[in-house]
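Encoded as structure tokens, here's the structure I'll be asking about.
Showing just some of the chains, left in place.
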Amino acid sequence: MEKKKIQEKMMEAVRQVRETNPMAGSLTNYVTVNFVANAQLAVGGSAAMVYLPDEGEAIGLAGGATYINVGTLLPIHEESLPYTAKVLHEAGKPWVLDPVAVGIGDLRTKILKEMKPYKPSVIRGNASEIIALSKMWELESGNWKENHGRGVDSTAAVSEAESAAIALAKWTGGAVAVSGKEDLVTDGERIAISCGGSAFMEKVTGCGCSLGGVVAVYAAVTDPFTAALTATSIYNLAGSRAEKKAAGPGSFQMHFLDELYLASPEEVAENPWKLEMAAE
Amino acid sequence: MEKKKIQEKMMEAVRQVRETNPMAGSLTNYVTVNFVANAQLAVGGSAAMVYLPDEGEAIGLAGGATYINVGTLLPIHEESLPYTAKVLHEAGKPWVLDPVAVGIGDLRTKILKEMKPYKPSVIRGNASEIIALSKMWELESGNWKENHGRGVDSTAAVSEAESAAIALAKWTGGAVAVSGKEDLVTDGERIAISCGGSAFMEKVTGCGCSLGGVVAVYAAVTDPFTAALTATSIYNLAGSRAEKKAAGPGSFQMHFLDELYLASPEEVAENPWKLEMAAE
């Protein structure tokens, strides 16, 4: 059974990360960089955050996979982000793109357009971001400027982003993860819908970014689809468990990091998710 | 009764933020940016942090109000901060200025001087900062260079900053909030003194900055004076409640975010504060 096979790969990924402690470097925003690193460490990975082009290259080539998030841009990112993506693509190294707030600002647009040929192994975003990126990269028709959500928040539902996610996955040959109430992960053919999580995840900044960082950790040891699904699944598991212990968003975040650390491979693989095949 | 009317507006502000989830963008420092965002989310707002001029403009115009904090400057801030303030002023959008560590460094001085004509809707700072800004903007006489406190800490008491706060509020036509053991909020005519809080608030970095961010959230739905007082009041309430549960500053911060999330409109309005009228 296809689902059973995927679950075995998920368990193997969780186990292997805990055992081998793979390094996943990040070029990510300033708001949530600490949470990204702590989440990567909690699942068993190793983190290293950089901003300069030659450091992106060095960390990217030294690590098992790299996380690139366009959340809070500074002028140096004009050079660092596309350059690092190019280096990773040419070296055949997996990398994860988080197109945060696609549509806001000229530099963000320029950087994201430049990254298209470097085909990220996994793209993670909310529904508005995935829809906008698919249009910006001309994989779907429509005006991406009308689709960029509200600041960093999505104004679209996950289900609305399905065709955009499939189009992006077919372009990259990797996987796409759409975060929302239920999460969608696809490699363009298979679609996994993962359940769980918590409403508190929208009350703590960086649940999306840190998920992207954790995808990169798993992408260091497994294929893009399994990496994206394993990370999504451990997030939904940890989120629903943390919610039961939390009085508010402060205690939620603390318990959430604990639960990322405590989750067993079996629990991650068995956290509710269903498998579908994309329509032709 | 005037106080009763204000309390009704405070309750309405707390309620409306929870219901409408207004976006308040920020251009703020790197040290506490995560806490600012999490506090804004905890009270029910939405956060978006940017650094580039065109992104400040985009987020500023898209949001209900904007928070500008000069805490940790990089060269790009020379352009971003005054430009965003100008855009907001011209668009008639409320914005909150946090003149952190006014007096340290040439760029900080240049930026703060340039912002004077853009009249922030609310200025939030500690007593030393409010006194120094009022002198720098030549609303009171005296040498602001002698008044800038010690690093980011105040060396003056809140009561010493009363006339400076009133002068600033009269200049901007908005409100000023002075943080300290007791907090003072004024619109130049009314003076509210808000009580509560916790000594732990000085043991956790960013209690001041995140208060500024929360003022911006409320400023998206109400007038500057009510916004500043509501934010100050929910901070004092959450601070005193969190202190009762805390063993030290680590657990204090966690409980504090929880209490921001849990506070009811009535509790915020009724947290002890008194109303005075400014002397002519």
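Going in written order, the chains are labelled A and B, and every chain counts its residues from 1.
Keep in mind that, in the parts below, contacts are C-beta pairs under 8 Å (C-beta built on N, C-alpha and C of every residue); 3 or more make two chains touch, one makes a residue touch a chain.
Because the structure is a prediction, the values reported are computed rather than measured.
Colleague: Please state: how many copies of the shared sequence does the complete assembly contain, given 2 in place?
Modeller: 3
As a convention for this text, only the chains that are shown with their structure count from here on.
Colleague: Please report how many Å separate the Cα centroid of chain A from that of chain B, as a whole number.
Modeller: Each chain's C-alpha centroid was found; their separation is 34 Å.
Colleague: Can you list the chain A residues touching chain B in their complex?
Modeller: 29-32, 34-35, 71-75, 101, 104-108, 150-153, 202-206, 246-251, 253-254
Colleague: So in the complex, the part of chain B that touches chain A is made up of which residues?
Modeller: 23, 25, 30, 33-34, 37-38, 41-42, 46-52, 54-55, 58-59, 62-63, 74, 76, 253-262
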